[in-house]
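Here's the structure we're looking at; comments come further down.
Part of the complex only, each chain left as placed.
Residue numbering begins at 1 within each chain, and the chains themselves are lettered A and B in the order written.
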Amino acid sequence: MQPIADLDFGRYQRRGYAEAVFTEGKTVDQCAEIARLWRLKSEGVGVAELGHVLFTRADRARAEAVLSQLPGAQYYPEAQLVAWPGAVPEPVGGRVVVACAGTSDLPVAREAALTARYLGRDVIELVDVGVANLDRILKHRRLLEEAAAVVVVAGMEGALASVVAGLVRAPVIGVPTSVGYGASFGGVAALLSMLNACAPGVSVVNIDNGYGAGHLAAQISAPARKEPTND
Amino acid sequence: MQPIADLDFGRYQRRGYAEAVFTEGKTVDQCAEIARLWRLKSEGVGVAELGHVLFTRADRARAEAVLSQLPGAQYYPEAQLVAWPGAVPEPVGGRVVVACAGTSDLPVAREAALTARYLGRDVIELVDVGVANLDRILKHRRLLEEAAAVVVVAGMEGALASVVAGLVRAPVIGVPTSVGYGASFGGVAALLSMLNACAPGVSVVNIDNGYGAGHLAAQISAPARKEPTND
């Protein structure tokens, strides 16, 4: 096999969070090869040097290819996520709240929550709290107020991001989802809605990008940010 | 002058609401000519036969052209609306509530409210009740619950439509506005948001179409709908 990847093994040391592999456009063989390269490296430098590697958007075939090379990895089918090492680390830093507007948004929300957990955070998930009935989100108000970072996962019109941002001190990361039909245009309606949130404190990641949101939430709520010095 | 218009004088008899003239793409002379034709007709058949004619999107020059032919017309600069006859009719039917998300949305909201009033309804306006602070809309909850029709005017992410629809029995007419910048795309973000409202009971009119929303609200809250008979 010709070389197919040049993995960023140094990312954990450089940035604090390890490489993740987006498996969707890759063949099953390529996924296995990448997992193999990771295992070889970890055998050389040790797991602690590399951090938790995540394989995202992994259907069962791709997940099994990864697991064949990284025994002990954990596969979460609903979130289409493989994590290695499989054990969730002990949480440090602030708490992340992941609020999910509807049942159909759950796969993306779970991807966000699991990512933040594997990157070292405590996470609470709120399910089916969309604005069609405000009581569903307002009853969690105190929890939201205490969060260090809030991830809002919503499709359709994505109004939940604005509503939550109006309630909290913490930054809100909006994840528009492709849930919807017709003029939702595969998540564009929710994306535009979140980009135009009337309440400040909302930033947005790509449609269905639960991984990116979980990563950001982990960064935002990280402990022990050292003070900057002069350049 | 060659003929420039074939006015729908029969609309009030046929549909219950008179013709309206969208002045934006018309020259000042064309506006004056249309007003003249209306006056001539009304001198022939009588005002009661024709209903209240509205001239929408009328800047001062166009408004004055209309007023020169229809003395006694009323001009509302903020809403860019001319109504003739100028007197607001006595309201009948259910009450219309026009809820406006932000100060910048006021011109469109006023156009909606004035249209519904000239078409015969009682109207209450709620100003600056956007979702960045939910208390602003929730304190009007009883008023909203009792409305026969609710018009929600909002730009940016347009989330107010979903939130209001979740609270009320009456139909909600969403009017996306071009208020915003960047990825609001001149009102497209709010339009898509309202079309994808997660709460049923929202329908949408064109961006900035306060006139259309007021017209619909008047139709929805009209009194004395006669029972249908068999065909």
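Note that a residue touches a chain if its C-beta (ideal position, glycine included) is under 8 Å from a C-beta of that chain, and two chains touch if they have at least 3 such contacts.
Keep in mind it's a predicted model, so treat the numbers as computed, not measured.
> Starting from the 2 chains in place, I would like the total count of identical chains in the complete complex.
Every protein chain is the same sequence, and the full complex holds 8 of them.
Convention: only the chains that are shown with their structure count from here on.
> Would you mind reporting the rotation angle for the C-alpha fit of subunit A onto subunit B, rounded to the nearest 5 degrees?
180
> Distance from the CA centroid of subunit A to that of subunit B, rounded to the nearest Å?
44
> Tell me, which parts of subunit B touch subunit A in their complex?
101-102, 130-134, 138, 156-159, 162-163, 165-167, 180, 182-185, 188-190, 192-199
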